[in-house]
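Here the complex is missing a single protein chain, while all its other protein chains stay put.
All chains are identified by letter, namely A, B and C, in their written order; residue positions are counted from 1 within each chain.
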Amino acid sequence: MAEQPSGVTQSPRSLLERLPSLTILGPLVALLLAVIFFSLQSERFLTGQNFSLILQQVSVVAVLAIGQTLIILTAGIDLSVGFVMALGTMVMAKFAVELGMPPLLAILCGMAVTTAFGFLNGFLITRFKLPPFIVTLGTMNIAFALTQIYSRAQTVSNLPDAHLLWGNTFRIGETVFTYGVVLVIVLYLLVWFFLSETAPGRHLYAVGNNPEAARLMGIPTQRVLLLTYTIAGFFYGIAGWLLISRTSVADPNAGQTENLETITAVVLGGTSLFGGRGMVLGTLLGAIIVGVFRNGLTLMGVSSVYQVLITGILVILAVVADQISKRRG
Amino acid sequence: MAEQPSGVTQSPRSLLERLPSLTILGPLVALLLAVIFFSLQSERFLTGQNFSLILQQVSVVAVLAIGQTLIILTAGIDLSVGFVMALGTMVMAKFAVELGMPPLLAILCGMAVTTAFGFLNGFLITRFKLPPFIVTLGTMNIAFALTQIYSRAQTVSNLPDAHLLWGNTFRIGETVFTYGVVLVIVLYLLVWFFLSETAPGRHLYAVGNNPEAARLMGIPTQRVLLLTYTIAGFFYGIAGWLLISRTSVADPNAGQTENLETITAVVLGGTSLFGGRGMVLGTLLGAIIVGVFRNGLTLMGVSSVYQVLITGILVILAVVADQISKRRG
Amino acid sequence: MELNPVQNARPNPVLEPTPAPKPKVVLEARGLVKRYGHVTALDGADFELREGEILAVIGDNGAGKSTLIKALSGAIIPDAGEIYLDGKQVHFRSPIDARKHGIETVYQDLAVAPAMTIAENLFLGREILRPGWFARLIRWIDKKKMLEEAITDMQDLKIGIRSMSQAVETLSGGQRQGVAVARSAAFARHVVIMDEPTAALGVKEGNMVLELIRRVRDSGLPVIIISHNMPHVFEIADRIHIQRLGKRAAVVNPKKISMSDTVAVMTGAKTLAELNPEVLA
Partner (left out) sequence: QNKTPYVGLITKTESNPFFVKMKEGAQKEAQKLGAKFISAAGKTDGDNAGQVAAIENMVAAGVNTILITPSDAKAIIPAIKKAQAAGVQVIALDSPTDPASAVDALFATNNYQAGVLIGKYAAAALKGKKPVIATLDLFPGHPVGAQRHNGFLTGFGLKSLGAESNELAKPAEVVCMADTFGDRAKGQTAMENCLQKNPNINLVYTINEPAAAGAFQALKAAGKEKDVIIVSVDGGCEGVRNVDQGIIAATSQQYPLRMAAMGVQAAVEYAKTGKKASGYVDTGVELIAKTAVPGVASKDVKYGLANCWGQ
């Protein structure tokens, strides 16, 4: 039958449409290919322990990248991510160690600081209608300088147990996992649910996709944006806690390359930098892909310069493949 | 007369409209305020010699920022700027010193490499419809790695005179200027003329402002984009030559912070990151503003961490002021 | 249209005859002014929408029609002038305010989120939530229900859409317009405003929209329709508001005035004084 069905009918293709969309299939395939490749190169690669290790290594970037994903879905960008996190870790550590604050309270203070920075970003962007790139370029410098000044460039160690919570481990069979890894997965699932199943989550997509239409349809776009940046700041706080748990210290020089790393994860995960399209679970895959390459190339004995080269090529190939698959689809 | 003129008439306001628009007045005022402030702080600030120095210091970033401006006017962005430049300087230096190529030919080869990288950026962006941010994130890593591999991370010195051309000086009164500074000014005037007075220049604005409309109006948008990135690459080559002239060496670690620095100059100069709006002369002012702050703050004895803090605040204040002035206007 | 009792956001338009002898004014505006820099889009425009009528707004390009209805629907805030809804003055600060008062609008540029599905676009900003306090708390949306409702809403406009879960960007211009029209018709409780709803539509589809507009009117809701299509206007409108140079030039009765006189007023070829007062409405 050449004729289109007239009127609206439930399409028989709905089952197909319920499959994960191509945006998540792309990174999944990339990840699988990488895993197969490295397994052939080194018999030490494909072990539960190594996989657990990779998850630990990417966990901080993965949590930062949740915030970055939310922001990029609104067609924004955040260059301040890692720097804000570093400031947060300093507050968590110094408030506990030097001011003698109860550990959990100190951690909350640190998260309050990162959340406040997120709010500041969002406030400047919405109140003065400034481009996110430039606002976060500014707050990136400010957060960095504050961290250096406040810490006098000194690493803070001897932290209380609460700070190290997420570094604790448990076993599944032979393999040791950290609580931090579980936290990361739980956070991703929560945010995935939020984005795809709740009204505010859908509004975030709408604001990124067509802000004027969203506004005309009665979505408080400015409030959505402000909230998005603020929530992102909250995630930076959690990432900071994870980082402290992983390294056992607060390091004033942490987080300096995380802006590009999180953006790479988001893009490898299939989210569009133009906003409104993408999936947060893709970002997790994107972060893991980067970790797999770093780990696999080190196991192969490839030096860091060549790792950079390969990452560069990989990033481009990933988006090229994504584009081609979309045209086919 | 309450009646609007019906039909289209040449408005009597055309003279007013020919005045520089607010986008260029903003940075000009900011620059003047900064100059006044620093003059009051240090009697060494307001001298011809110091001003010449600032121009020399910003010359490399200023030339890179020409390419960045062209790209941002098309609503793109280039993260690879400084890294591509560094690769170019390596080729210029090693082809002359190690391959014994005639100096000018070696320089041309270096410029060919940077231009080719620009072309590569443009090709990937237009051919596969990829986001500029991610393409140049990839080529940034590739250019960096190639520079490190090719130079084996070693600085190359003892360069022939042709490489140092733009470092030569001449005097006006007491003040010593370099040829490089003259080159920068000439380049800016040429690009300004190109952008505001020629058809291709206007097309570039059109593509940035509304690519779909430009395409429908018969402007070959893809070709305009490809050319823009290629020309930008050519400017990175010139910037590389300037850098060699200024430092007398080719340094594999050069150029690593220039992506954010050029974007800062472009934005301080009043060009919109969303494309289609802005002036290249504003970028020159933007670059000079950054140089004036660094110089002035150093003369005042402000330490570098506080300089970072102040730069962060300044960037935000500049765009806030720009926005407010636009709403008034 | 079937009404689902769980779903309280969209009350059923009650069908009742409209015998009112002295028409009540539903939406009124006086002396609206809106300036964009040096352009005056609205220059003291008046406006009046009566109960149960279809009011057409016509005018040259740039006459200020879209600006007028944007002011009425809260999309812009006028620089001066007053707006009255049911005789009470209102100050719409945003489209949300107007929507809360039951005013639904189809904007000229459609206001859809292209990457989102048709169903999501239909319910954007007023998603159907799952039942239960927890679902309300976290604002958990009921996708299945939204899909079903979307199918119902789009049924009347036979515009050949395969699936409600396809992205709006995969639709043709006319199909997108259909989505925007269906959205406003489905949610209106007080007033429906449509800015050139048939501009992109084919003959068949255009007639479908006109039919829909009549049905909305017959259900008791007044409709404002902007159109450049004179035959459409004369076919459907109860009264015609002629906008010119940012002002209301006249309100005429399509049953009494000729199409050519209407165009003459619209273009300024005829003044009000040259018209037979009989044709005014």
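In the analysis below, a contact is a pair of C-beta atoms (placed from the backbone, for glycine too) under 8 Å apart; a residue touches a chain by one contact, two chains touch by 3 or more.
Since we're looking at a predicted model, the values are computed, not measured.
The hidden chain, counted over the whole complex, makes contact with A, B. Of the candidate positions A:Pro252, A:Gly282 or A:Gly312, contact with the unshown chain belongs to A:Pro252. Mapped onto chain B, contacts with the missing chain fall at residues 42, 44, 49-50, 53, 56-57, 60, 148, 151-155, 157, 243, 246-249, 251-254, 256-257, 294-295, 298-299, 301, 303-305. Interface residues of chain A with the unshown chain, by the touch rule above, are 42, 44-45, 49-50, 53, 56-57, 60, 148, 152-155, 157, 167, 169, 243, 246-249, 251-254, 294-295, 298-299, 301, 303-305.
In this text, only the chains that are shown with their structure count from here on.
Chain B and chain C have Cα centroids lying 49 Å from one another. Averaging C-alpha coordinates per chain places the centre of chain A 31 Å away from that of chain B. Once the centre of each chain is set as its mean CA position, chain A and chain C turn out to be 42 Å apart. In chain A, there is no position where the chain touches two or more neighbouring chains simultaneously. Residues 75, 94-96, 99, 105, 107, 109-116, 120, 124-127, 129, 138-141, 143, 147, 150-151, 154-155, 158, 160-166 of chain C are the ones that touch chain A when the two sit in their complex.
Every residue of chain B that touches chain A in the complex is listed here, in rising order: 79, 124, 128-131, 133-135, 137-142, 144-146, 148-149, 153, 260, 263-264, 267, 272-274, 305-306, 308-309, 311-316, 319-320, 323-324.
By the touch criterion stated above, chain A contacts chain C in their complex at residues 4-11, 13-14, 17, 197-200, 202-203, 205-206, 209-210, 212-220, 276-277.
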